[in-house]
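Note that one protein chain is taken out, while the other chains of the complex remain in position.
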Amino acid sequence: MRYLPLTNEDRSAMLARIGAASIDDLFVDVPESARLSGPVAGLPNHATELAVERHMGALAKRNLSAGEAPFFLGCGAYRHHVPASVDHLIQRGEFLTAYTPYQPEIAQGTLQMLFEFQTQVARLYGCDVANASMYDGSTACWEAIVMARRVTRRNKAVLSAGLHPHYVSVAQTMARFTGDVLETALPTLEATTDAARLLDAIDGETSCVVVQYPDILGRIGDLSEIAARAHEKGALLIAVVTEPVALGALRAPGEMGADIVVGEGQGIGVGLQFGGPYVGLFACKERFVRQMPGRLCGETVDAEGKRGFVLTLSTREQHIRREKATSNICTNSGLCALAFSIHMTLLGEKGLRDLAMLNHGLAVKAADRLAKVPGVALINDGFFNEFTLDLGREARPVVRSLADRGILAGVSLGRLYPGVAALERGLVVAVTETSTAEDVEALAAGLEEALA
Amino acid sequence: MSRYFTEDHEWVDVDGEIGTVGITDYAQSQLGDIVFVEVPAEGKQLAKGDDAAVVESVKAASDVYSPVSGTVVEGNADLADDPALVNGSAEEDGWFFKLTLSDPSELEGLMDEAAYAAFVAKL
């Protein structure tokens, strides 16, 4: 077996040194009845590299990949062009095959990268500090709600109707067990966000209000007023950003008063990957730093006075605080954070802003074009690179029939909110720099045909 | 004024009905460099043995228990900026909090300085 270096001679010599007669002697503590006498039944034996590649290649071919079709899906996962150097660099063995940087003297590469990443995320979000990443946006969102409970010592969270339904679902699953109270609502097919509902709902029992920006339908609402109301009532504002590129064009949530900003970092550097691994971003105001979940990297000096970096404030974490930890998270999303950071470094301020305006410009043109398709209406007044169309009829079968014709048209709200009749006509369309004018024409033509 | 000790390495000085609580020099030496201390807020009610404060080194976090019952009247604000006070002066400037004792009879179960020294010597 190509990954196992020991020879049978080695094994014999090692058993002799150990003083065991056979390998079985080393498993003597396993009850006889639980020891398998041979390879596990029902599974094939080892395979060549070529055979495995062939098998996996055949499975890969049974998918319609985004690059093969006009492609317009978003809703929490965005297709952006990732520069070739990003993937090259994250495959350097010193990054790819390193562990969590527990020994800082020989992990400065990972640690300095994390320090740079934390700074990039904090600045993008308009916050004081950021952590070294979470699993993804949905779990970061729940962790933020838990953190707000710790800070405010209250347990009622008000969730915007525009929050990604999977994020809501994750929070509902957890809240059922933790006893947190969640006030939720369904979005409606209209241009305005549910800011008014949120302002009404925040009261003296509220721990936090959670608002996605831009929201699941692509709408953009000012957070300032919600922040002010939350603070007046002693609650925190948690902003959720599922498309990081949007913040190249839009005001940062932290600037509008958000106390905690979390989100999905996948759109920068990571790629679609059928939903994971992604990278959760988590930032907040400095005064809450000891209540943060996850790892934090900090600057210090070594014994010679040279600048260096270490994991710090670890007493918040499970390996030290155990049942009193701020979270149970251990492994996070280090390599995806690296991909995010490299891509962000390649972009820089100028590149991110240009990329954001390119996305926005293409989306505006696409929205206007698609709204001209008979029977189609654009719901949004404002949006970044994603908007919602009212198709005038159930969108889900339309998306399926367009997929049959090789067009990946967007995400039907019926897929995200099954059984909600008021939303079934909605189609959420994302347009990025990867979408060409021809792609938009193909979608327009496809919609026209499907709706005729 | 008299000083009492617990087996969990807290000390309490009693002056009238006010007790001042800290951790012992032995305890700080076991923790190493203290990096953070969280003291209780004024007005907090504590029963004997309750978690009252937290003291952290780089690789360990320890709860500090209240040696007696009472109501917190003051936390040591200097510890927020300078947690190293606990290393430098655990039994003087590095005190954690003061409280009004609600049941002075609880002091009877605690050790005096000599008894604590003997207790530590056996650890």
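Which chain is which? They are A and B, in the order written, and residues in each are numbered from 1.
By our rule, a residue touches a chain if its C-beta (ideal position, glycine included) is under 8 Å from a C-beta of that chain, and two chains touch if they have at least 3 such contacts.
Rule of thumb we're sticking to: contacts and distances are computed from a predicted model.
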{"item": "Absent chain [UniProt protein name; select from \"Amidohydrolase 3 domain-containing protein\", \"glycine dehydrogenase (aminomethyl-transferring)\", \"GTPase, G3E family\" or \"ABC transporter ATP-binding protein\"]", "value": "\"glycine dehydrogenase (aminomethyl-transferring)\""}
{"item": "Touching residue (missing chain; options A:60, A:421 or A:452)", "value": "A:60"}
{"item": "For chain B, the residues touching the chain missing from this view", "value": "33, 35-36, 56-59, 83-84"}
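Convention: only the chains that are shown with their structure count from here on.
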{"item": "Whole-Å gap separating chain A and chain B, where each centre is the average of the chain's CA atoms", "value": "44"}
{"item": "Residues on chain A engaged by chain B in the complex (per definition of touch)", "value": "290, 314-315, 320-321, 324"}
{"item": "Chain A partner contacts - residues on chain B that touch it in the complex", "value": "36, 56-61"}
